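Removed from the display is one protein chain of the complex; every other protein chain stays in position.
Now for chain A:
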Amino acid sequence: MAEGQNDRIAGIVGTEVEYGLSWSNRPPEDPERLSADLIGQVSEQFHAPVLWDYENEDPRHDARGFLAEGERENPDDADNRSLNKPLFNGGRLYVDGAHPEYSGPECASVRDVVRFEKAGDRMVSLCQGAFSARQDGGPPLLVLKNNSDGKGNSWGYHENYLLPRSLPFDVLARSISSHLVTRIVFCGAGKLGSDQNPEESGRYFLSQRAEFFEIPMGLSTMVHRSVVNTRDEPHSERSLYRRFHVITGDSNLSEISTYLKVGTTLLVLRALEAGALEPPVFSDWVESFRRVGMDMSLQLPLGLENGKTMTALECQEVICSQVRQYLEREGMDAESSDIIGRWENVLVMLRRSSAGLARTVDWAIKWSVLSRYREKKGWELTDSRLKMLDFQYHDLRPDRGIFSMLENTGQVDRLVDPMEVEEALTHPPSETRAYFRGEMLRRFLTRVHAVSWSSVVVDPGEGPLKRLALGDPWKGTQKRVGALMGKSGSVGELLRALSPLPAGE
């Protein structure tokens, strides 16, 4: 079972970021190939040249209890290597369809989630720099950490929360829906212009993603996107755990927005796990999500199941106060206390339209920059130079990204020290199984054949390869295996010492 500080299960989180990719003057002819070329630039300092182990991967399971149609992935070794870059920090850099993608390692603190996501941005930015340095003239390559191209195409940002299997999925879906619909008031990344309605090209949206959602619940992430995603691929012991896969979020540049997006959702899930939350539920999740996503006034009423209405901000105030009561009853660790404090604070700032939002909340930071720039220039909001500014806010080039410039000149707030981000490029988090994965790669690289979220495949030197199952994300931590790994001179010795932990196959 889980061995979190208080026997809870909810507490491990990881995020996945897909990046937009384009030449400055034309779209890439073969985006999959270009994505592979880009991640192929990753430094040997960060990337361990081993295979990705597809044995345990199967995204077709639906949380409602069936298996969707489709083929399991299993590329040959050459493709496996070009599409996957397992990382010493326990994460994975890879190609997902037409986009480069970074999945951070499993983290047991929200601050770590922010730190490792930022490390991913930095790694991809370094790839971009190395790629450009090798280019012989030609237009620059832009890599954007955003989620829409302004023309009706979206790519993802996904959060993954470890939950107990015992929490019924229908209860989870119903209760989390209102938080997912309304949290964008403090974690939307903002965008200028609609992706779907040309008449709204001059409107500023809170959310990059909300316009793309069509159904309340479903399995697909690419078509008919759903407010609550039902993918049931726990990457862990299926009888104990569920991995709740959240696809409604925007990619954030602001560390504070990422921290609030993940932190508040984690606290809501913990309260749900304890049966301590009864949030208002909207009658139409999709319509409500879309309305919040386009409403900078924060005034639009949303219809509730009980026939009444509520604004997104009012809904957030109710959920936040229920979570506060739960935490006060149960007691809270330092991070939960910090998250709930910042959550309450941002809701007050939103209520008062405080200037501080323009240093912390992505959509407000970008709007502040856009509107001040536009005012000086006297341009219409439909001017393509302002849409360029919107795109460039998300640009990962350190000398051309607008957010990067704001950060370097102290115009936005940070959460983590840049030195801690540097460390996260090469070292795994210590409190989850990512530690074991990352340290195996670092200490015994020549003996590791492949890794995945739930396995490390080693070559013991004699006999067949051995797949070590990492079925429990709370195990394989520095505390549990750090000393053993340090003492073992060889993989064989380590395997003997670890037996029966982690469980071998």
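The working rule: a contact is a pair of C-beta atoms (placed from the backbone, for glycine too) under 8 Å apart; a residue touches a chain by one contact, two chains touch by 3 or more; residues count from 1.
Keep this in mind: contacts and distances are computed from a predicted model.
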{"item": "Per UniProt record, name of the chain withheld from view [\"Prokaryotic ubiquitin-like protein Pup\", \"3-isopropylmalate dehydratase large subunit\", \"DNA polymerase IV\" or \"Biotin carboxyl carrier protein of acetyl-CoA carboxylase\"]", "value": "\"Prokaryotic ubiquitin-like protein Pup\""}
{"item": "Options A:E55, A:D149, A:E344 or A:D459, residue touching the unrepresented chain", "value": "A:D149"}
{"item": "Absent-chain contact - pick from A:R81, A:R374 or A:R442", "value": "A:R374"}
{"item": "Contact with the hidden chain (one of A:S82, A:S132, A:T221 or A:T426)", "value": "A:T221"}
{"item": "Hidden-chain contact residue, picked from the options A:H47, A:K85 or A:H99", "value": "A:H99"}
{"item": "Which residue of A:P31, A:P86 or A:G218 touches the chain not shown here", "value": "A:P31"}
{"item": "Residues of chain A (touch criterion as defined above) contacting the omitted chain", "value": "18, 20-27, 31, 96-99, 101, 142, 149-151, 153-156, 158, 204, 221-223, 247, 296-299, 350, 353-354, 357-358, 361, 364, 367, 369, 371-378, 384-385, 387-389, 391-392, 399-402, 405, 409, 411"}
